[in-house]
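This is the structure I have questions about; it appears just below.
Just one protein chain is left out here, and the rest sit where they should.
Order as written gives the chain letters A and B; numbering starts at 1 within each chain.
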């Protein structure tokens, strides 16, 4: 008989995890990924469950003078409806609004979307472009890490044993910034992304790009950024940017594949076009 | 400053039109539109579907299937570590009757004995009271298969393959011929030569297939389940179980969508459930598929490839249509010959052309067999012709509407099958009406302007004109010899007894309405009996939109017979009230006179159809249509959205306009899916690879705006008050109309569906390279 544990505090959850061998517990938050994988696996593993959904701390959104702290258990429908998220981090409100449809968004959590670590996760690109960081709790207390370092390999995260994602921190976008988000799926709702692109540009008074940050979904084994392109764009005026160099940078930075949803060719071409389009919006 | 863009289109920029436009028949405006008889039970969730039936002591069942794309099963090994005595196990050896699914030919086994032709064929059936034990058991059976060395999954490869599945790998080879194509080719002024591909399509009824079987104490084997054709199931059970028909009972449960998908396969599931039930000691056996299994194993729309040459003179008159049309039938014959015949008959479209040659072939491959899906072969061939029509129009530098106007059939013309068209020909009318209500020319001009500006999208408008025969082809109805009974009761209630099923399309309501109209009674006095083969006569299968038209006509006739009978034998006067009707029934009952009447199919006078030569009158009625699609394509990503959609359909007489409208809207949306998203992908053993709703994509509300439906009623069909079938056309038109709109917007030729952005991107890039 499997056991279902429902701690009320993060500390409690961590201590439960640390007492048991790795993989003893199946961690569940909103369950929209776990319940599907559970059903698909032919041989049920009969693991005990560690349910995070009763921890009030994980459900909090706090907006402060440096930015926002979003609990890992905040649902996507809470995010998309949050007035300050809509105002200061509109790309996140948008990505949450195109993740699945209403019955999914009402249950799916931001933390689950990141920890599930699908390369197609819709909220990942936006967080990369915004330069988010993660608050991770473990036996030794909590640590903060750059979100950009979180995904280490296909469906593998930097979470160690007995660690939980507690919150996502996002700074305010820089004063003069332009951001752009676009998801491409097979249909207009409830579609897994073929490509998802988020871009955030900081510019100065002379229209020089101070910083350019990107996040892309479904074009590599993990949600990825475009380091080569970001580096190239830094300090450039829009007029000076060479499309061919940007394209080459993209080709270098991403590794799209053919799969059941799309082709590598389409993913590369679309990413290039959307990034170029984003750059045009800076003007 | 913090600017923010979400680029892409405004998906919801759609005109909101929800009116039924009626022109010719003034009186229909206040036509009675009774509510659906099954409406409330479905809305309140009380309707009972097969999975909802309460059962005691139930045996759950599962199916072990072949893994290779054809081959030989050498051995089935049951792991002795498991106690198999708890299980009910059925293999081919346990089949008391014939091990063949009854259809056109007995080539498909109910359970694989040794040789098999595709992956996913049923091999072993297992029953157990605990579903978890079934999962476990499956992993304890080992099958030694020797796979086929060179399975084929492609139409042309199958034709040239060395090792054939059946002789020639051709199930059927048909030829429709008129005039002399070769001769006219020598004189041609303008022609195109193209190859078109359409994919398979999954019906995706939201209720998966399933059956419950029980061997009752009285020796009767009863089957309840989701199905279109109870008598097909009954015949299949008789053949496979060896039981006589009086020991078999088939009952249709509320059916959660079918669209053709529950025409032939329910026979297979019913046989499987029955074989288990025979060994289950009187316990009910429940065999309900999960979504994935349903998608992998049940038949879908036939993939097709068409080689087409189309020629016209400079004036834009069609000179010849030359088509080599082939559909992939899969590994067994099943319904393929019939699907092919529909595809061939509809291939030349509603056009006047002196020289036509359509060769149609159904090809054997190692895919699971393909089957019936709304349209039945016609959407495939109509797609090829209609898209080619636009390509030829472009070559002639002629507007596609004008090109069609010149060639659409008129009364007095000789049809492609050599029949002279009488008055019931409204191809031109449908076109003009569609052009008018969609404001075709204005929109075309607007789009031209739009496309010249620096927008993120390009727009196009496209059309398709087509016709679809209603009912069974040619002499088919003759062979069916359908029969309908009306049973009146002493309380004045009347029951309709027929084998035609309600599966969402509104048949229950429409048939009751037809009877109520004829009997001049309120609808609550009429009741459609549950489709139970022990009670209802065989009124033929529920396919091809024949229910309202053919069966409806029988119901109407039976109703008139009932009235006659009540008037002559029961003293009913010519003008009567509801109560007087009931009184007459009661008098009849009290004097022990029977209150049962029957009506049987009688062929119309001049139905001459030659099935071998494809000449004569293929259908007693054709319904005529013109569909117009307006699309928008994103210039960056090549995603396509439908802006507006107009469906104009001449349907003779709309028995129930709102039900008809719902049928058309539903079909159009399936057609939009076929055009843009739905693509059955295959794994390396030829089984559907995208077998989940997350990767087989059908339209959602976010993709679909309101659809403008216009019904034209000319009253000349063979059904009640001149009604014709409506269900197939909505599937025929959308794909070509949409593709034509995209061709126009992007100024490129497209020869396949679904038109995924990947395809458009590839075409656009290769075009750029070649320039």
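Here is the rule we go by: contacts are C-beta pairs under 8 Å (C-beta built on N, C-alpha and C of every residue); 3 or more make two chains touch, one makes a residue touch a chain.
The rule is simple: contacts and distances are computed from a predicted model.
This figure omits one chain of the complex; the name its UniProt record holds, of "Aspartyl/glutamyl-tRNA(Asn/Gln) amidotransferase subunit B", "3-isopropylmalate dehydratase large subunit", "(2Fe-2S)-binding protein" or "Transport permease protein", is "(2Fe-2S)-binding protein". Although one chain is omitted from the display, it touches the following shown chains in the full assembly: A, B.
Across A:16, A:61 or A:104, the residue that sits in touch with the chain not pictured is A:104.
When the full complex is taken into account, the listed residue touching the unshown chain is A:2, out of A:2, A:144, A:161 or A:243. For the options A:35, A:145, A:161 or A:257, the residue in contact with the chain missing from this view is A:35. The hidden chain makes contact, of the residues B:43, B:115, B:578 or B:765, with B:43. By the touch rule set out above, chain B reaches the unshown chain at residues 11-12, 14, 16, 18-20, 35-36, 38-49, 51-52, 54, 203-208, 254-259, 290-291, 503-506, 658-659, 661-662, 664-670, 692-694, 698, 700-702, 704-707, 709.
Touch with the hidden chain on the side of chain A covers residues 1-4, 6, 28, 31-32, 35-36, 38-40, 49, 51, 53, 77, 100-104, 106-107, 188-190.
Criterion: only the chains that are shown with their structure count from here on.
Interface residues of chain A, counted against chain B in their complex, comprise 42-43, 88, 90-91, 94, 101, 173, 175-182, 184, 186-192, 195, 260-263, 265-266, 269-270, 273-274, 277, 281.
Residues of chain B touching chain A in their complex: 1-8, 11, 135, 139, 636-637, 639, 641, 677, 681, 689-690, 694-695, 697, 699-703, 756-758, 761-762, 765.
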